[in-house]
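First up is the structure itself, then whatever we jot down about it.
Apart from one protein chain that is not included, each protein chain of the complex appears where it belongs.
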Amino acid sequence: MTSTFLEQRGAEMYSLAQKLWSYPRSLTGDGVRSTLVELSLVISGLQMHEIASGTKVGDWEVPMEWNLKFARLTAPDGTVICDTRENNLHVLGYSIPFRGKVSLPELESHLYSLPDQPSAIPYVTSYYERRWGFCMSHDVRTSLQPGEYGVEIDTSLQQGFLTYADLVLPGQLEDEILVSTYICHPSMANNELSGPVVTTELIKYLSSQVDRRYTYRFVFAPETIGAIVYLHKHLKHLKKYVKAGFVITCVGDNRTHSLLPTRDGVHEVDLIARHVLRFIDPKFKEYSWADRGSDERQYSAPLVGLPMVSMMRSKYWEYPEYHTSLDDLVNVVSPAGLAGGFEAIRQAVDILERNVRPLTTVIGEPMLGKRGLYGTLGASRYSTTPQTLLDVWSYCDGSRTAFEIAEVLQMRFEDVINLIELLKEHDLVKTSPAQLS
Amino acid sequence: MTSTFLEQRGAEMYSLAQKLWSYPRSLTGDGVRSTLVELSLVISGLQMHEIASGTKVGDWEVPMEWNLKFARLTAPDGTVICDTRENNLHVLGYSIPFRGKVSLPELESHLYSLPDQPSAIPYVTSYYERRWGFCMSHDVRTSLQPGEYGVEIDTSLQQGFLTYADLVLPGQLEDEILVSTYICHPSMANNELSGPVVTTELIKYLSSQVDRRYTYRFVFAPETIGAIVYLHKHLKHLKKYVKAGFVITCVGDNRTHSLLPTRDGVHEVDLIARHVLRFIDPKFKEYSWADRGSDERQYSAPLVGLPMVSMMRSKYWEYPEYHTSLDDLVNVVSPAGLAGGFEAIRQAVDILERNVRPLTTVIGEPMLGKRGLYGTLGASRYSTTPQTLLDVWSYCDGSRTAFEIAEVLQMRFEDVINLIELLKEHDLVKTSPAQLS
Partner (left out) sequence: MTSTFLEQRGAEMYSLAQKLWSYPRSLTGDGVRSTLVELSLVISGLQMHEIASGTKVGDWEVPMEWNLKFARLTAPDGTVICDTRENNLHVLGYSIPFRGKVSLPELESHLYSLPDQPSAIPYVTSYYERRWGFCMSHDVRTSLQPGEYGVEIDTSLQQGFLTYADLVLPGQLEDEILVSTYICHPSMANNELSGPVVTTELIKYLSSQVDRRYTYRFVFAPETIGAIVYLHKHLKHLKKYVKAGFVITCVGDNRTHSLLPTRDGVHEVDLIARHVLRFIDPKFKEYSWADRGSDERQYSAPLVGLPMVSMMRSKYWEYPEYHTSLDDLVNVVSPAGLAGGFEAIRQAVDILERNVRPLTTVIGEPMLGKRGLYGTLGASRYSTTPQTLLDVWSYCDGSRTAFEIAEVLQMRFEDVINLIELLKEHDLVKTSPAQLS
C-alpha cells in the first residue's frame, strides 16, 4: 500500500486506541462491554455475546464477573497514593472489594511492584484466588511511611457474564480465515490495545474488498478463557471451515517485526507470513511454538489444530515495558508502529486472496517481441525485465502456485502475481484460484 | 577413456571445427545447409529437413530465409574497412541488402562495436526488425574519417526455408535420450562450433557401442526457433519417449567445467551430471535454471518438461570472448578443451547405459577368501580393497542402483560398476538394468 494510505490508517488506529485507553478491561465486566460497544461504532455488524459465570467449558469454567468502580489507597497523612481513576493498573486485577484501615506491615502483603523497574506500575491479576491488592511503582512503595493506610477497593465479584464479540465477513468460499484478538487488559498499548485496533482496521480493509475469496471470522474475546469459550461454542464449525488464522497481538510499536509460527512451522500460512516479513525486514525475528503465549494455545491445541500464526511487532514478554504502565501510547505504540503491524498482516491476507495456479497456453517460450514485451535487437544478453517475465512463465506448468513461484525465485509475491497478470492479459497463461487445503 | 583416445578425439573435433569455421551460419540459409552437408560427411544417416518461411509454430513463425553473398564497407579513400569474406561477423545478422554511399554520420547509426572490448568484432543480429549494418572493432570505428562511405551488402531476405537435421540411433529401449545442439552462429568457436563437433564425436562414439540401451535422438537446428520447430513437429513423441537429454553448447575451451541443471535440479540426469563433474573437477561451477539461455528454454518449457542439462566448459555469457570475434579456435577453443567437453558428456552417457540394480545372491557376507578376493591371514584390519568390495556389496539389496551406491559411498560410478561386475562374475550378485523412469 502507498505510504499515504498507511499514514492515514496509522492515524486512525492510533486515535481509536486513545478512545479505548481507559476502559477498565478484565476477563469480564463493564470494561469489556464498553470496549466492544466502542468498537461497534466503527465495525458494522459486530455481534456481542455473553456467557454466564460458572458455565463449564471443557476443562475450565467461566469465572465470576468482576467490576471496578474505583480503588484508592490513602497514606496516613491523607495523601492519595494510588487511584484507579488515574491509572486502572493500580488495582490488582480481580481484586475483591475491601474497605478499611491497615498498618503498613499488613498493607505490604497486598502490594505489587517491580524492584528492577522502579518507575513502572506492574500489571498483576489474581483471577483464580480471592485477594485484594494494589500495584504501584517501586519508587512510591519504598517511600511509604509507617502508619495506618486507608484502603477503598470498590469492586464487585459475583455471578454475571463473560462478554465477547464476533463478526463474519462472507466470501466466495465457505472456507474461513480466523482472526482473533483479545480485550481483557486494562490501560496498556502494545499488549493489548494494538490488537483490537489493528483487527478493526483489517475488518475495514476487507469489508472494502468486493470479491473476497475467503470468509473471514473475527473474534474479540478475553484471552485464554474467551478463546476457550469461543472454541467450545463453535468447535465443529471451526474445525471444518477454518483453513488458517491470525492471532493479532503486539502489533503497535515500531521497533521490530516478529513471527510466532504454527506448532510445526511448515503450514502454508507460515510460509506466507515468513515471505511477507522477509521482504519487509530480512532480519525479522522468528520465534517458535515453545515461545507461544496467546490464543494459539487454544486454537492450535491438540484435537483442535487450527493453523494460527502471530505476525507481531515486539512480542509479549520480549520488550521491557511489557505488562507495566510503561507500555503506553507515548513511548511504545505509535501511528507508524500500528501501520506497520497492519500492513504486514494485510500483505499476508492479500496473498491468501490473490494466489493462483498459472498454466501456460503455449508450447515453447512465448514470442515476447511481437507483443512489445521485448526489444527486437538480439544483443548478447536479455535485459532484466523480459528475462524475469520468462523466469516466472517457465514455472507456469500447473505444479506451482504464484506464491510458490515467488518463493522459488525469491521474488516478492506482488511482483510475481503482477507478471502473471501481464502474461494472462496476453493470453500466455490461464490461471485457477489457489486455495488453502 | 585413455588419454591417447581423448587426444585423438580432441584433434579430430578440432579439425572438424576448422572445416566448419567460415560458413556464414544464421537462423536460415545456405550457411546452415553447407554446415549440415559437411556434417553429413562424417555422420552416417544424418537427415536434413526444411520448413517454409511463415509457417506458424506455436507462438512463433518461421522467419524469412536470409542469405549472404558478401558485405563490404569502403572508406572515402577506397580502403576496405570490413569485408565478410575476411570475417563473416562483419555484417549484422539478417541485414537487409543495401548498396550506396552514405556519410559518416548516417553510417554511424548502422555500426556496432564494443567500447569496452575495442579489438573485438561483436556478433549482432536483427532477426525480427529490418535493418542493415556492419559490426567492427571499436578501434577501427573510432579511426573512421568523415566522408562518403561505400556500402555493399549483398544479402537476400525472402520467402524460403529453415533448415535443420536429425539422427536417431536405435537402442534396445524405445526410451530416448535427446541430444540437441545449434548451428546458427557464424565464425565463433566455443559458442557455437564446439557444440556440433562434440555432438558429432558423441554420435561416432555411440554408433560404435553395439548394445546401446537407449535410443539416442540427435538434433542440429538453429537455436530457439529451430528447437521450437522441432518440438512442434515431434511433441507427442518426445513427451512420450524422451527420458533425459543434453543441450550441447560451450564445450570447447579448457578453462573450467560447468553445469546448467534442469529447472528443479533434482532429476536423475542432474545427479549423474553432478557426479561426473565432481569427479572431474570438484570445483566445477553449477549454475541454476535462472541462468538458462539455450534450448532447454524450449525443451524444458512448461507443458513440455523434458529434463535437459548442459554439461559445459565456459558457459555462454560468462567468458569475456563470448559473442565476439575473440571466441576463436586459437585463443579459446583447443583440442584439449573439446576432448574434456566430450569426455564429461560421454561419462554421463555411460552411466545411463551401464547403470544396474544389483541384488545379492547370498545370505550374510560372501566368503571372499575362498575366491582369492581376500587374504587368508585375519589380522586386525581389512586391507582397502576387500573392504570396499564388501561396502558395495552391502548395498546390493535391490533398493539402490549402482549409481545410487556410488553416490552413497562417494565413489566414482565406474569403480562401483566394476566391483559389481566382479561380484557378478563370482555369482555373488545378480543385476537388472536400471533405467530412467
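Think of it as A and B in the order they're written, each chain with its own count starting at 1.
Definition applied: a contact is a pair of C-beta atoms (placed from the backbone, for glycine too) under 8 Å apart; a residue touches a chain by one contact, two chains touch by 3 or more.
Note that the structure is a prediction, hence the values are computed from the model and not measured.
Residue B:396 is the one among B:396, B:419 or B:434 that touches the chain not shown.
For the chain left out of this panel, the touching residue among A:28, A:84 or A:125 is A:125. Summary of contacts with the chain left out: across A:110, A:263, A:354 or A:400, the touching residue is A:263. The omitted chain makes contact with just one of the residues A:51, A:64, A:169 or A:228: A:228. With the whole complex as reference, residues 57-60, 122-129, 224, 227-228, 231-232, 235, 263, 289-290, 292, 297-298, 300-305, 317, 322-323 of chain A touch the missing chain. Where chain B meets the omitted chain, the residues involved are 359-360, 362-367, 369-370, 376-381, 390-391, 393-398, 409, 428.
Following the convention adopted for this analysis, only the chains that are shown with their structure count from here on.
Put simply, the C-alpha centre of chain A and that of chain B have 56 angstrom between them.
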